[in-house]
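Working notes, structure below.
The other protein chains are all here in position, but one chain of the complex has been omitted.
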Amino acid sequence: MEIIIKGGYVFDPINGVKGEKLDIGVKDGKIVDPSKLDERNAKVIDARGKTVMPGGVDIHSHIAGPKVNVGRLLRPEDHYISFIKAITGVKRSGTGKTTPTVASIGYRYARMGWTTVIEPATPPLKTRHTHEELNDIPILDKACFPLVDSNWFILDYISKGEIEKCAAFVAWLLDAIKGYALKLVDPGVAELWSQGKGYGLDLDDEIPSFGITPREIITGLCKVNRMLKLPHSIHVHCNRLGIPGNYSTTLETMRALEGMGDGITIHITHAQFNSYKGDNWPALRSGAPEIADYVNAHEHVSIDMGQVIFGGATTMTADAPFEFALFHMTPIRKWAGSEVEVESASGIVPFKYKKKSIVNAVQWCIGLELALLIKDPWRVIPTTDHPNGGPFTRYPRLISWLMSKKAREEVLEKINKTARRRSVLPDIDREYSLYEIAISTRAAPAKLLGLEDRKGQLGEGADADIAIYDLDPTKDLNDPDRIVKAFKYAYCTIKNGETVVMNGKIAKTSYGRTFYVKSSVLDEELMKGVVSEVKQKFKEWYTVQFSNYIIDESEIRHPEPLVMGG
Amino acid sequence: MMTVTLIPKEPFKVLIDAKCITPDEFAGKSLEEINSLEVYEGSLVRKLGDLFVIKGDPEDNVDETRIVIEGDVWKVCRIGEKMSGGSILIKGSAGHYLGRWMQGGRIEVRGNVRSWLGAEMQDGTIEVFGNAGSFVGGRLRGKVGKKGMKKGYIIIHGSAGARVGHGMVKGTIIIDGNSGPFPGSEMMGGKILIRGDCEGKAGANMIGGSVIICGRLPSVLPGFYIDDIAPKAKVKKEKIEGPFYVFVGDALASRICGGRLYIHKASNPHLKVYEELLEEV
Partner (left out) sequence: MNPLKVVLVTGRTVEQGIEGEAGKLREKYAKKVAVVELDAKDLKLLGIDEGRPVLIKTLHGEVVLRAIAAKGRHPGIVFAPMSPWINIVIGSETDGSGMPTFKGIEAEVYPTDERVLSIEELLKKYYGQEISSSELTSQELAPKNGSGGEQLFKDVVCPFCGCLCDDVEVLVRNGAIVEVRKACAIGSAKFLGHRKERALHPLVRKGGTFVKVSLNEAIEEAAKILANSKYSLLYGWSSTSIQANALGIELAEILGGVIDNTTSVCHGPTVLGVQGVGTVRATLGQIRNRADLIVYWGSNPLNAHLRHLMRYSALAKGVFVPGRKQRKVVVIDVRETPMAKMADLFIKVKPGQDYELISALRMAVKELDIEAEEVAGVPVEKIYQLAEIMRTAKFGAVFFGVGVTMSPGKDETLENIIRLVQDLNEWTKFVLCPMRGHFNVTGACNVSLWMTGYAFGIDYMRKFPRHDAAIWTVTELLSNEDVDAALIVASDPLAHLPKRAAENLTKIPLIVVDPRFNVTAAAARVFIPSSFVGIEKEGTAYRMDGVSLRLKKVVDPPEGVISDEEILSLLIDRVKKLRGV
């Protein structure tokens, strides 16, 4: 299948293309030099007056796994009014807005021109479930991050100072459950939650059962990450998420990883939820300026926003004590808590963000402040921590806020006035250019994930994942609603060289790849020794057999391992 | 007021989804257009005219629109959904979701109805001469808070199933016969009158409103406290002779105990033991 996309305004930051009119060629699922294709054989897409970008890459979105599925179970009401009808042979049906089903996830991302999405938190013991859901999400390429911060094996090795063995365990784990990167959520909190504690766990508090602190967990895993040459840095949901005053913990966390090496050593996820100043909820203020200052001055940190969108949401995180606390704070009295032996915990609480709520309004400002005050678009990714801050389907609206001060002001006028007064957002004039949007939604996440050779770019040899938007960068950019519409319904989305969306409608259902990491950096003897130790403890700790814990490649629809080192 | 009459052509074999059978859909349309309205006969997309013989004179005005269904529509669901005015008379039995989200007007059913009659009703009147299934005037599953029946009047001359008035915010529901278990579950306001017996578990999780039971209630839930003996109960200007034991609760939903159960004293001699607790105060 050959395609030529003609005459579009191309934005390809990894290759330094900033809106020039270029043709893009596609052959056998890859980007090729269009001049080598025969127009008579190829499908020609007229992209004149339109924007052409690599397919979007979402670095953090809760799209699959046991927690996501319990979220669906919890919220039938989220499915009654939001649905996609099936057209046999073209698309499957789906339901749900903040707890969408697999088809709704795949199609809605594709319709926005996104083609790669990461599930950022899966408990290893239940990751087979995560993969089975990922298998069924149409179109997208994906990966998942196993939760590691409260894993007994890891805590045990770190507490004994056995970082090499810890690294060997992590290497084994990633391959065993087909994971991509290391996820830490309120590091160590799940272990405390097993005893009903953990709310407010701070960086230097001790976790009694192992005698170590979250700081040691984070730095230990950062070392492991670098030893294994993993493609993405550790991905961290900082301690004290959601608690007023937590910005200091976030700063301390970032400081803890100074001098750990070159490049990005920590990715702070949904940083908005961890940028709070003030002693209590009524006094909530933004700590975004301080966080932004730090990020601007230190190049080892990347973040994603975790922007809240006014309206309904479903909070779901592995931060179990926080979710339990939230259950008490919301009028919607539903809470789904869960724990996984040896590994992790989670909580789900439906939520609604209200413009007139001082807290929610401050939260809304913080996310945008972070993205606008941090200067380097390669290190700040727009997300809503779907579905915690809001559904990913609101990304187009989020993009318009980044690109248009006017669009921000329209919202600022309607929010709680005290929150507005407390925020620096009204004073920020910066507007993202379309090029910067291309960086932060495509090039940067691909790079942070270590996938930039094939994702987030339109150079020859890259995967042919392309989004064409009905947006003329020479004319349309001063109308925020135009921007929203363009990103909401892509003119055309190409995935792996196939046209899957045309005129904002699903044209075809395909199934993408699942990336995972195999690290062969470490010494074989070390690996063998650690695996043998793990097998011993397994019997005592787990209720499944060691051999059944391991997920085989054949269980994944299109497995795509990345081999690091060796 | 002009009437549009629908006569089922053949007995229905499977569930039918006919949310188009409302005065709002019919008003302003020609008979031909009404015949072409889309319905689902199971998985098959059909026209209303495929399933019904349609006669009469459609009106321009919703409030003047009167629909009469001559026959059994036990399998036909979503009739009267969201209607804002006019009337529907069903000379037979009707299916699920009858009058769901109704905003006004009147529905009358000579036969029985299935589940979710008048679910999340906003206003209007529904009168059923036969029996009703579960969740009469109920709030849909999974929803919480003030999403239930807001206003309106439902009367069932026969008996009703479980969960009458689930999540009710306001309005009135009268059951002339008996009711199944859990009437008034999660009730926030409004009134439910059961003239017959109640299978049990009345007022579970209620925080407001009243459930009045004239017949037998096997027991009172633990979250309720005896508060008074009232000589009468009042529903829509009708005074019902008591005396009634008055219980407040459900303490498990709210310590304020804003909900009330009126249980007829004479029909419930086994509840006499609560009188001692009243005397203690």
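We call the chains A and B, going by the order they appear; numbering starts again at 1 in every chain.
The rule is simple: a residue touches a chain if its C-beta (ideal position, glycine included) is under 8 Å from a C-beta of that chain, and two chains touch if they have at least 3 such contacts.
Note that the structure is predicted; figures quoted are calculated from it, not measured.
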{"item": "Candidate in contact with the missing chain, chosen from B:22, B:172, B:185 or B:210", "value": "B:185"}
{"item": "Contact partner of the left-out chain, one of B:134, B:178 or B:210", "value": "B:134"}
{"item": "Identified contact with the non-displayed chain, of A:35, A:280, A:474 or A:543", "value": "A:543"}
{"item": "Hidden partner chain, residues of chain B it touches", "value": "13-15, 17, 40-44, 74-75, 77, 96, 114-116, 133-135, 141-142, 144, 161-163, 180-182, 185, 199-201, 204, 219, 221-226, 251-252, 255, 274, 277"}
{"item": "Positions on chain A where the hidden chain makes contact", "value": "64, 66, 68-70, 72-76, 78-80, 83-89, 92-96, 99-103, 125-126, 128-129, 132-133, 136, 194-196, 324, 327, 333-342, 348, 540-545, 547-548, 552, 555"}
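Just so we're on the same page, only the chains that are shown with their structure count from here on.
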{"item": "Chain A and chain B, separation of their C-alpha mean positions in angstrom", "value": "46"}
{"item": "For the chain A and chain B complex, residues of the former touching the latter", "value": "74-78, 80, 331-334"}
{"item": "Chain B residues touching chain A - in the complex, by the definition given at the top", "value": "140-145"}
